[in-house]
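Every protein chain but one is kept in place in this view of the complex.
In order of appearance the chains are A and B, and numbering begins at 1 in each one.
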Amino acid sequence: MNLVSPPSPAVGEATHLKRLKQQRVMPGFGLTLGLTMLYLSLIVLIPLSSLFFKTFTLSADDFWIAVSSPRVMASYRLTFGAAFLAALFNLFTGLLLAWVLVRYDFPGKKIVDALVDLPFALPTAVAGIALTALLAGNGWLGSYLEAWGITIAFTPAGVVVALIFIGIPFVVRTVQPVLEDAEKELEEAATCLGATPWQTFRYVILPTITPALLTGFAMAFARAIGEYGSVIFIAGNMPMVSEITSLIIIGKLEQYDFAGATAVAVVMLVGSFILLMIINLLQAWQRRRAGMKS
Amino acid sequence: MSTTHKSLRTARADSKAKWVRRLLITTALLFVFLFLVLPLAAVFTEALRKGVGVYFASLTDPDSLAAIRLTLFITAIVVPLNLAFGILAAWAVAKHDFKGKSLLITLIDLPFSVSPVVAGLVYVLVFGANGWFGGWLLAHDIKIIFAVPGMVIATVFVTLPFIARELIPLMQSQGSDEEQAAIVLGATGWQVFTRVTLPNIKWGLIYGVILCNARSMGEFGAVAVVSGHIRGQTNTMPLQVEILYNEYQSAAAFAIASLLALLALLTLLIKTFVEWRQHQSEQLLARGLS
Partner (left out) sequence: MKKLTLVVFSTLSLLASSVSFGQTTLLNVSYDVAREFYKDYNAAFVEHYKKTTGKDIKIDQSHAGSSAQARAVNDGLEADVVTMNTTTDVDFLASTGVVAKDWAKQFPYDASPTTSTMLFLVRHGNPKGIKDWSDLIKPGVKVIVVNPKTGGNGRMAYLAAWGQIRKSGGTDAQAQEFVTAMFKNVPILAKGGRDATSIFLQRNIGDVLITFESEVVSVNREFGEGKVDVIHPSASIITENPVAIVERTVNKKGTREQAKAYLDFLYSDQGQEIAAKHAIRPRSPAILAQHADIFKPIQLFTVADYFGNLSEAQKIHFNDGGLFDKIYTTGK
C-alpha cells in the first residue's frame, strides 16, 4: 500500500509546476551549460590565457611602450575603424541580400545563394590577391576608378573593401534562417489592419530579425578586427597610414620579441571583447524591449 | 465599389510593390556582382591563365593531392566537433535564462576577433617545445604542434563560433513554447530536442554547418603558424596555395584556390538537393493525404 499518497490532481499540478518554474522548465540546462563551458575553456579560454601569462613577463613600462607607441596606436585606429565601417556596410547589404534571397524569386537566385559563402571558402590570402588584382590601377575595376581619381588598392580604403568582402556571409546567413522562419500570418494580419509595407517591415519584421542582424554585425565586426590574410595584400602596409595591428604583431615576432607581440595581442583581445560585449548586451536589451523571453 | 475601381487600385499597389521589388533585387545583384562574382572570376582567370592542361596538372601534383586529402581530413573532424558544441551552446543560451548570458555569448564570439597569427601563437605557447606542456609532450614523443593534431585544434578554434552563433538567434526567435508544450505532454529532454527543436532549427543548422565547413577548408593564418609546412605532409590546400604563389607558380596556386571555391559551391549544391528532396517528399505526403 502506498504510504505516501499522491496529492490531489489540482493541487499537485500547481505545486509541481511551481517547482518546475523555480528550477528550470526546459531540461538539460546543467548538462548543456557544463559541456559548453568545458569545451570553451579547453579550446578558447585556457589557450588565450597563455597570452596574458606571456605578457606578464614584461615590466609595466615595457608593456606600455610596446602597446602605445605611435605606430601601434595608428594601427589600432585603422584596424578597429575599418572593421567597424565594413561591418556597418555589411549590416545593410546583408539584410538586403537576405531579404531578396528569401522573399523574391529571380533567375539565377540559386547561384547567388551559393556565392554568398564564397568569402569563407576562399583562403584569405587568395581573396586578398584577387581583390588586389581587381582594384589595382590596372585591374578590371581599378582602371575605371582611377580614371575618376579614386584609388582603393594600397590605401586604407582598400582595407575596408577587403573587410567588407570577408564579412558578407555573416549577416546574410544569420538573418536568412530567421526570415525563412518568420510567420507570414503576422505580416498578413498587419496588412489587413492597414499597415503600409514599410510599417509592416518596421514594426513586425524588423523586431524579429534585429537579434539576428546584431549577431551578424557582431560576427562581421569581430572577424574584421582579426583579419590578416586578405588585408595584407591590399593594404600598402605603410607605417602610420595603412598598417594593421596584426602586421605589427608579426613584426614583433620577426624580431623575436615574443612578449611584445603578446602584449599587443592582449590589447586587441581586450578591445574586441569589450566591443563585442557592448553589442551583445545591446542585443539582449533590444530583445527584452521587443517583449521576447530569454 | 465597382470592380474596375478596385482592380485599378490593386494594379497600382502591385506596380508600386513591383518597382520596390525590382529596385531591391537590382541593388542586391549589383552588390553580389561587384563583391562576389568579380573576385571569383579573377580567381578562375588566373587559374586558367596557362591553359587547362596546367590547371589539371597542378591539381593532380602529389603535393597538391596530399594537401587536398589533409584539408578534407581536418574538416571531417572539425565540423562534427563544432556541430556538437554549437547545439549544446545554443540550447543552453536560447532556451534558458541565466545571469551572464551575454558574457557567454561574447566568449563564444571571441575566436572570430582573434587574429589568425595570434590564434596559432596561442597554441604554440601551450603545446610548443617551450610551452606549458612542451616538456611533457617531448618526453612522451607526442607531436601536437607542427603536426596534424595541432592543425585540427587551431581549425576548431577558428571555426568554433559558427554553428553556435547561427543557431542562437534562430532559437531565440522561436522561443520555447513548443518545447514546453512537449514537456507538459510528457516528453523526455532528448525527445523534446529531436522531435521538436531539431526540425525547427534544421535550416539554421544546415547553414551553420555549411559555413563552418567552408571556413575550416579555407582557414589559412592560424593553421600556417602551427603546421610546420612539411611538403606532402602538413600542408593544407590554403597553405599549398601560398607556397605555390611564393614560388612564382600563380596559375597552380589559383587552380587550388578555384578548387576550394568549387568545394564551397558543392556544399551548397548538396543543400539545394536536400531541399528539393524534402519538397518532393512533402508533396508526395500531401498527395497521399488528400
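Here is the rule we use: a contact is a pair of C-beta atoms (placed from the backbone, for glycine too) under 8 Å apart; a residue touches a chain by one contact, two chains touch by 3 or more.
Note that this is a predicted model, so its numbers are computed, not measured.
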- request: With touch as defined up top, name the shown chains that contact the chain not shown.
  value: A, B
Message: Looking at the full complex, which residue from A:I150, A:M240 or A:I278 touches the chain that isn't shown here?
response: A:M240
- prompt: Of the residues B:V124, B:I183 or B:I210, which one touches the chain left out of the display?
  reply: B:V124
Contacting the left-out chain in the complete assembly, out of A:T32, A:N90 or A:T132: A:T132
Message: In the whole complex, not just what's shown, which of B:R22, B:R69 or B:R231 touches the removed chain?
response: B:R231
Query: For subunit B, which residues touch the unseen chain?
result: 124, 128-131, 134, 137-138, 143, 145-146, 224-225, 228-233, 243, 245-250
Task: Please give every residue of subunit A in contact with the chain that is not shown.
output: 65-66, 69-71, 129, 132-133, 136-139, 153-154, 232-233, 236-240, 247, 250-257, 260
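The rule we apply is simple: only the chains that are shown with their structure count from here on.
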CA centroid of subunit A to CA centroid of subunit B, Å: 14
Field: Of all residues in subunit B, those that touch subunit A in their complex
entry: 17, 20-21, 24-25, 27-29, 31-32, 34-40, 42-43, 46, 85, 88-89, 91-92, 94-98, 101-119, 121-123, 125-126, 131-132, 153, 156-157, 160-161, 165-166, 168-170, 172-176, 179-180, 183, 188-189, 192-193, 200-201, 203-204, 207-208, 210-211, 214-215, 217-221, 237-238, 241-242, 245, 253-254, 257, 260-261, 263-265, 267-269, 272
Residues of subunit A defined as touching subunit B within the complex: 24-29, 32-33, 35-37, 39-40, 43-48, 50-51, 53-54, 93, 96-97, 99-101, 104, 106, 110, 112-127, 129-131, 133-134, 140-141, 164-165, 168-169, 173-174, 176-178, 180-181, 197, 208-209, 211-212, 215, 218-219, 221-223, 225-229, 245-246, 249-250, 253, 261-262, 265, 268-269, 272-273, 276-277, 280-281, 283-284, 287, 292-294
